[in-house]
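Each remark here refers to the structure printed beneath this line.
Not every chain is included here, but those present sit where they belong.
Letters A and B name the chains as they come in the text, with residue numbers starting at 1 for each one.
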Amino acid sequence: MPHVQNGWYLAAWSDEVGRTLTQRWIAGNPVCLYRLGDGTPVALEDRCPHRKFPLSLGRLDGDVLECNYHGYRFDGTGACVGVAEQQDKPRAATRRFRLLERDGIVWIWPGDPDRADESQLPDTSWLTDPNWTHVRGVLPLKARHLLLVENLLDLSHETFLHPSTIGNAAVAATPIEVTTAGPKVYFQRRMTGVQAPPFYEKSMGLTGPVDRWQDGEFHPPGIFVLNIRLAATGTEEPEGFHMKVLYGMTPATENECHDFYALARDYATDDEQLTTFQHEQQLSVMAEDVQALEVQEVMYATERRRVVESSIRSDLAALRGRRVLQKMLAAEAAEKTTAGPVPATR
Amino acid sequence: MPHVQNGWYLAAWSDEVGRTLTQRWIAGNPVCLYRLGDGTPVALEDRCPHRKFPLSLGRLDGDVLECNYHGYRFDGTGACVGVAEQQDKPRAATRRFRLLERDGIVWIWPGDPDRADESQLPDTSWLTDPNWTHVRGVLPLKARHLLLVENLLDLSHETFLHPSTIGNAAVAATPIEVTTAGPKVYFQRRMTGVQAPPFYEKSMGLTGPVDRWQDGEFHPPGIFVLNIRLAATGTEEPEGFHMKVLYGMTPATENECHDFYALARDYATDDEQLTTFQHEQQLSVMAEDVQALEVQEVMYATERRRVVESSIRSDLAALRGRRVLQKMLAAEAAEKTTAGPVPATR
């Protein structure tokens, strides 16, 4: 399955990008990430237009990136500015991908830079808001992008896959409400008078019945935000505990993803022990997901029949998300633009 | 190469199947094996009709199998009986494969259950006959099914591949007689006044010239039985030593098999030291075969030309077996039935 090119993906956490050249595959494209001297992040297609050697194995000479195989040199726009030691100045370029850095995230728009639309990005100001604290990272995932999207858009799986941390019967038992706004898909699950699963019990000290809200937002093709609110049943909502989880669901290749996560809370923000606990729990939850999705990938990859899968009400958000991605892909295919990198020589 | 679906394969030894869910690939199908509370063995297609998650990673709740990703629940017929914690009761099912348990073997018929024909199974009563004793097991084999079939239908290879155990010059030097009965292929090799190879010499204490008979039966697509009789030359046959070897040649995927074996004898049945010796020798022989077939698989997989292979008289049984399998495959292809699992939703 090809990947949507005209859309935002989380390329890296800001502190992952510096003066060291780094390769990361994004939506089928090899990307070389680095910063110019003034701090501007740059993403170039990681194939030298000369002989496809990865630019990320080259070196920075000020703001000029020099390929380490034959010395082709590129400025921050991807344009070749000469060849080291040689007179030739070929009219060549490697594609520069559109980036946007905000709130500690480097976003990438692999498709047509002119269509990059900042308004499609979700609010991430809470990542830099002093009233919030968060942990973050990225895990490799050997499964196709769609499986990760559907995993997050149907949290009923928490009941079965994550019973020792964030899941209990109440999750699957509580129906979701799904709404859409353009390509965006929203769902909300309002659990009332339920028990808090172990993670929340330990994180918030809630032992009696609680109200637990999940508000999910899918910003296609690659971003998911989950708003979590818990409070003792009967409490006015504003006094509850708030958490937010951002997932950067970034396809790498056809069957591999980068699974970026940031887990934030608005209470006990100075409690480092709690931060450590929550990070460990988050990684434990994600390890269960990674293991499940990697097995699921095998079952999809080896299926030889065309199967109409059985679906139920709790799949509604995931099915909407799947359809949105299919539409975006079909539209890009129809444009007959490659929607990929520009010709190596221009 | 696809695999014949309408035919018996050895799915498991009876003691491999219990209340623990187990995945085994059979003839290209992922199969989830377990037993109901009353001991009935069950084989379901190991993909949840919801999102293809392996049912074998789920759990048994009495006789109900619950998928561990989103809680779909199935009875022993493969029918979905509900979704844990949810109101929905989707009209879904996963395919139930036809099984038959007999003499400590769980046989599977991956194709149309209505065509499953018990009469095609060979006699295996000797596996439970108190006058016989046997060892058994299963080895993984990274080679296509046909190579294993041909290996067993042309035992002249014992001379070259197994000289330290069951082979000597007499095997290749003695022609076979081949007969057929419907799709079944039989061969017999009558060695008279020959030396017993090391395995038989040590197993039976035969040092002088012996008569050694091999009677092979191929029950396509997946079963081979070898009847072995040895006696000092001149002895009346009924006083000889009898051995039987059953091979369950079960294709897993296109280039992988399960190589089931049971090796039995009708003499010195209480001699545990002999049993251990014979098991070790059998595993040593099979290790030689596995190594050879895995190399042979590479040579077949990398061949780019269409080659008519050279054949000789000792290939006759193997060529018949190959043709039977080709016919069965062609017939299944012609039916245009997928001959595979039924639609996930019914």
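To be clear about the criterion, contacts are C-beta pairs under 8 Å (C-beta built on N, C-alpha and C of every residue); 3 or more make two chains touch, one makes a residue touch a chain.
Just so it is clear, the structure is predicted and the values come from calculations on it, not from any experiment.
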Problem set entry | Per this structure file, total copies of the shared sequence (2 shown) | 3
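As a convention for this text, only the chains that are shown with their structure count from here on.
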Seminar exercise, completed: Per the C-alpha fit, the turn needed to bring subunit A onto subunit B (nearest 5 degrees) is 120
Exercise. With chain centres defined as C-alpha means, what is the inter-centre distance between subunit A and subunit B in Å?
Worked result: 47
Problem set entry | Contact set on subunit A toward subunit B in their complex | 150, 154, 156-157, 159-161, 169, 171-173, 292, 295-296, 299-300, 302-305, 307-315
Problem set entry | Parts of subunit B lying in touch with subunit A, wherever the complex brings them together | 28, 30, 46-47, 49-54, 57, 66-72, 80, 83-88, 90-92, 253, 338, 340-341, 343-345
